[in-house]
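What follows is a short report on a single structure.
With one protein chain withheld, the remaining protein chains of the complex are depicted in position.
Right after this comes chain A.
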Amino acid sequence: MATPSRSLRPLGPLKQALRRCRAERQQQRRHASTEALYPSLQPRYPPPSPGFRPSQAIKQNRFEEGMRKIPVIPPPRSTIKACRDPIQAVTQSQLTVLDPNGARTRLFAPSNPDRAQPGDILHVRLRNGEPFSGVCLSIRQRHQPIDTAILLRNQLTRIGVEMWFKVYSPNVEAIEVVQRKEKRARRANLYYMRQSRHDVGSVEGVVRGWLRQKSGGNVRVKGRDANSSKKKNNKRGRN
């Protein structure tokens, strides 16, 4: 495109100069007056006085100034504060009835060194029904102490029998330790005793001896442990 001759457009350079001038002025304004252009950058409030506490100020200013106050009636006594753990309360009231002298709790309390443990031979007397004795395989303590239960294993007529007993059930009259395990069991649940090579077999002989001793008869010790009778059983060719 050919440049137009000077004679044709005498005011051409003047116009260009004016345009540059305007652009410069705008640029200058932009740099000089940033604060004027952006009010958000300016401090909105004067600096706080020396004794100013923000938390106080928030509390005071937050709540409905100048509106009619609505009265608030104080709440009544809270039962939740009176009884924080109602399940515990229900359980305790149960325990005072079911276990008045605390013998059952003590028999399975972790703080008691003489407590019944898995592997011990226990004898359970029932209010209605035959007494049952067997090796304790497991002690189940669920959400509440009231749900404590024991699993006993024995052999009746050469058939393995397992029975769960609720420790605090009113049907259970007494739980007695017939014989302790020589060494503390290294499992909480002795389910391996269900296998034939670990099965102790019937504990009837041990329990009978213990009953005789209890009633004051002559003591006939067959074996020190429930496990000691195992070998004999094995020799009989049961396994």
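By definition in this document, contacts are C-beta pairs under 8 Å (C-beta built on N, C-alpha and C of every residue); 3 or more make two chains touch, one makes a residue touch a chain; residues count from 1.
By our rule, contacts and distances are computed from a predicted model.
Asks: Identify the UniProt protein name of the omitted chain, choosing among "RecA family profile 1 domain-containing protein", "small monomeric GTPase", "Large ribosomal subunit protein uL3m" or "Tubulin-specific chaperone C".
Replies: "Large ribosomal subunit protein uL3m"
Asks: Which residue, A:Q42, A:S55 or A:S78, contacts the hidden chain when the whole complex is considered?
Replies: Touching the chain that is not displayed is residue A:S78.
Asks: Mind listing the chain A residues that contact the chain we can't see here?
Replies: Missing-chain contacts on chain A: residues 62-64, 67, 70-80, 82-83, 86-87, 89-91, 93-94, 97-98, 127-128, 143-144, 146-147, 166, 168-171.
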